[in-house]
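Structure in structure tokens, see below.
Only a single protein chain was left out; the remaining protein chains are all shown in position.
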Amino acid sequence: MSVDIIILFTFIMAALWTVMTRSLLRSAIGLALTSAILSIIMFRLNSPLAAVFELSVCSGLISVLFISTISLTHPLTQKEVLEHMRERLARFWLLPFIVIVLGITLSLIDIRPVIKLPLPETVKDVRVVLWNLRQVDVMGQIIILLTGVFGVVILFKERVKK
Amino acid sequence: MYSSLILLPFLSVIALNLPFRNLMKKLAFVVCLLVLLVQISLIVCPSICIWSNDLDIFGSFLQFNFAVDNLSRVMLFCIGIVLLAALFVQRYIIDDEERIFNFVNVLLLILIGMDGIVMVRDIFSLYIFLEITAVGSFILIGFNKDVDAFEAAFKYIILSVVATVLMLSSIALLLIVSGSTSFSSISDALKTSPDSLLISSAVAIFLCACFIKAGLIPFHGWLADTYSAAPAAVSVLLAGIVTKTVGAYTLIRIVNSVFGFESSINSLLLVIGIISIVIGALAALGQRDFKRMLAYSSISQVGYIILGLGCGTTLGLAGAVFHLFNHSIFKTLLFVNSAAVELETGTTDMNGLSGLSKKMPFTAMTSVVASLSAAGIPPLSGFWSKLIIIMALWMSGFYVYAVIAILASVLTLAYFLSLQRMVFFGRLKEDSANIKEAGLGLMFPALILALIIVAVGLFFPFIINTFILPAGNILGG
Partner (left out) sequence: MRLFWSYGLFISILCIIGFYCILVTYNLIRALVGLEILIKAATLLIIVAGYITGHEALAQSLVITLIVIEAVVITVAVGIVLGIRSHNNSLDARKIRNLKG
């Protein structure tokens, strides 16, 4: 358990850094790092397959997407950077304090919900669950991927033509 | 049989994107029209659809546990009608073959999404179809590459994703309680498990997500911008059916089939409903933009639906479903009218419009029908649904809410009269000599919708017994 607490702690730290850091590029890298730590947590919670997905899609694909978007925007000049830093600090300084105070208060409260846990599942194989029991979800994945393709066609391609 | 409502649009999207693209581009409009007509005819007379047996071949190796009851049938009918109207409007406004083709594809995918929302009986699959509909809507809002539309779409994305994250957290908490995601097992588990903080927070979070999706008052920030900035056809689509399906229908379905009517849920629904009705109507009075006024009116009308649901009785539920139906018909008609006005005059600012009824008599007439129905003037359809909701409130003992609902109905009449006076009646401006009536492509859907409003109002005794009361008694069918 203590190892898990340390991993969770680094998870929160990575998320905090993602939000607080000044440069957008570092923010995108921080997001990838957060995803990678999340996939370690998933792995430790007996969910290896989902962890692989998280690592490859969120940490890989989405980070590439963010970084390529950021590289399309213009970099700021030195003076603008200084201006921007001061202004950001004014808005974001509160967050670490909120996080610390909230963390301490929540760890003092001990909530133990009275719940009758359901019986463990009978089918233990992810492949069986996904392909046999949840076919609607697989269908939904195909449909939303198609929607995404049309989104790219409409939002990216038509503009180039114009 | 009903899984063909998902498979048919899906197969047509695939077919449209196969080779022979030039041919398919010409066919796109016709294919979409046929798919929508099949859906409507399947709902109106299920017995004539012999072809559906052939599609069962697909159903035999795909095990979709879809279920269709009377509430779903009402929604499927509305979805067909409103998408048809949106298709005609877009076809009339845009001539470019390529763009119609793209629009049709996304429209078919949104159709799949909404049909799925209406038919699934699993809370996670519900989330998937909600997300399909939402992504399709984001794309269509930005369809014209207009900067205001992009900004509205971004606002919508932020709030929509926040809503789905709330929904997912609620799903996870319900998973702890029940160990499953199907409606029936969650409902059973909620009945047997001891009342705890976990369950009440899961319920509250889910309801909150539905309120954001429906654009009710504390969470309405995105709605007016989105409706007014989106392209005309997309406003028809969003206002007519999308927000009603993803917000109001989901709320009705979840409260009815999963959470059950408890006094705390009912009072939350009643309070949110009445606040939305009053503030939405007051905000609509202050608007000077045609589409923006309709958007605030939409918030107010969805408030009535939530109010009917909050009664917790069969009659209230029937009223809510009936008002959902009426609202999607008359709001679609009003947005079709606004599309006609925008197209002919180039603006939706009501200060720049006046006396259009002399130039556009048909548009003026249909919009009067829709406005009177929305304001609850007998014998139009909107009167009956409001009457049922108010009767249900009165019979459940919520006298204060009933009185406020009646008074807010007067506000509705006030803002629609001011809209009619500013846009269609009064003196015609001098520089409007070359304004003419919108073409057949816009008159046809407007005529159909107006006929539905009048017919439902006149044949109300027949309709209440065959469709509406059975829909209130949802568990059957």
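Residue numbering begins at 1 within each chain, and the chains themselves are lettered A and B in the order written.
Everything below uses one rule, namely that a residue touches a chain if its C-beta (ideal position, glycine included) is under 8 Å from a C-beta of that chain, and two chains touch if they have at least 3 such contacts.
The shown structure was predicted, so the numbers you read here are calculated from the model rather than taken from an experiment.
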Touch criterion as defined above, residue of B:I112, B:A153, B:A281 or B:A408 at the omitted chain: B:A153
Tell me which stretches of chain A touch the chain missing from the display. 1, 5, 8-9, 11-12, 15-16, 18-19, 24, 27-28, 31, 34-35, 38, 41-42, 45-47, 49-50, 53-54, 57-58, 61-62, 65-66, 69-70, 72-74, 91-92, 94-95, 98-99, 102-103, 106-107, 110-113, 115, 117-118, 120-121, 123-126, 128-130, 134, 137-138, 140-141, 144-145, 147-148, 151-152, 155-156, 159
Hidden partner chain, residues of chain B it touches: 124, 128, 131, 134-135, 138-139, 142, 145, 147-148, 150-155, 157-158, 161-162, 165, 168-169, 171-173, 175-176, 179-181, 221, 224-225, 229
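Here is the rule we go by: only the chains that are shown with their structure count from here on.
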Cα-centroid distance, chain A relative to chain B, in whole angstrom: 32
Mind listing the chain B positions that touch chain A in their complex? 6, 10, 13, 62-65, 99, 102, 105-106, 109, 112-113, 116, 120, 122, 124-125, 128-129, 131-132, 135-136, 138-139, 142-143, 145, 176-180, 189, 192-194, 196-198
Footprint of chain B on chain A - complex, ascending: 111, 113-121, 132, 134-137, 139-141, 143-144, 146-148, 150-151, 153-155, 158-159, 162
